[in-house]
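With one protein chain removed, the remaining protein chains of the complex are shown where they sit.
Entry: chain A
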């Protein structure tokens, strides 16, 4: 447990120190009836006293009544939108007397800091790191945003009903390295954060904060609230044993469940857009009217579209059955073979933000039941 104590009244000091260190701070804030990730300039931008009720295809904000700053679960946004941009120019080209000139896009990446990163989200970032930085197809644009990134993790003490990180072994307690790790504690009339640094950069920031040593009782309280979050998820309907999911899905390419889920699935791609690990993108090549200028753009894509699997002659995955199966089997099974981990961190975004409430934990259950019939 973190060794130092920061009073909640001093949270703004942390925010100002991060800004002074030259970072653009991104964190949770209230917008359009949800807690989204956007620029944070002061403590007043944080969603203080707000939490969320989440269920299949449903998300609603609600007041907590205790003034907590980080008392909510994963919302509509994930951090990937700041690291793997939804749209970005890759290069442009001009035609001149010497032929076609390719012009690189020289854009300085902002020095980002993320505040309020949950354990599941640290796992999601680690998964995207493996995809973009460690594989044979390195993504330089991701790399230049990722390198200067400062991570301020906050332990999760308020999981939603859609959360199942305990089943995926990704939370709720922060175990992966972060520059700073915090736990918010509501202790009677007292309100404070336990905080500690995990890197030299974190230490540097920590030194500039008005801290006191944390007492054992305070650390026990923090531990208890994380433990409570874990128990809440383990007792919930979405808790499951994920150890054999890969083999289960490999055995069930022809499960009748794929047909049934396709009846409900809209192939709208919301699940893949909301997912913090889904990394697929496409490139769009365009010219202007003159034909003298061309551009190549990268944009998020989804395995739920026809264009995604389009090759000469048509889309390989023409129907929803094959698209849903592709997504879920990749996320939970073939991902293991490709990247040595599951592609799912149990954040539940795909469940809440599916317009028709398709729940992948429920789909797993059904596939298992049908196999046993």
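Operating definition for what follows: contacts are C-beta pairs under 8 Å (C-beta built on N, C-alpha and C of every residue); 3 or more make two chains touch, one makes a residue touch a chain; residues count from 1.
In this text, contacts and distances are computed from a predicted model.
Asks: Can you match the unshown chain of the complex to its UniProt protein name from these: "Oxidoreductase", "TldD protein", "ABC transporter permease subunit" or "Branched-chain amino acid transport system substrate-binding protein"?
Replies: For the chain missing from the view, the UniProt record says "Oxidoreductase".
Asks: Using the definition of touch stated at the top, determine which of A:274, A:332 or A:360 touches the missing chain.
Replies: Answer from the full complex: A:274 touches the omitted chain.
Asks: Which candidate, A:1, A:36 or A:209, sits in contact with the chain we can't see?
Replies: Selected residue, touching the omitted chain: A:36.
Asks: Could you tell me which of A:9, A:285, A:340 or A:371 touches the chain that is not displayed?
Replies: Once the missing chain is taken into account, the touching residue is A:285.
Asks: Touching the missing chain, which residues of chain A?
Replies: 31-34, 36, 57-60, 76-77, 81, 86-87, 263-270, 273-274, 284-291, 299-300, 302, 305-307, 318-320, 352-353, 355-357
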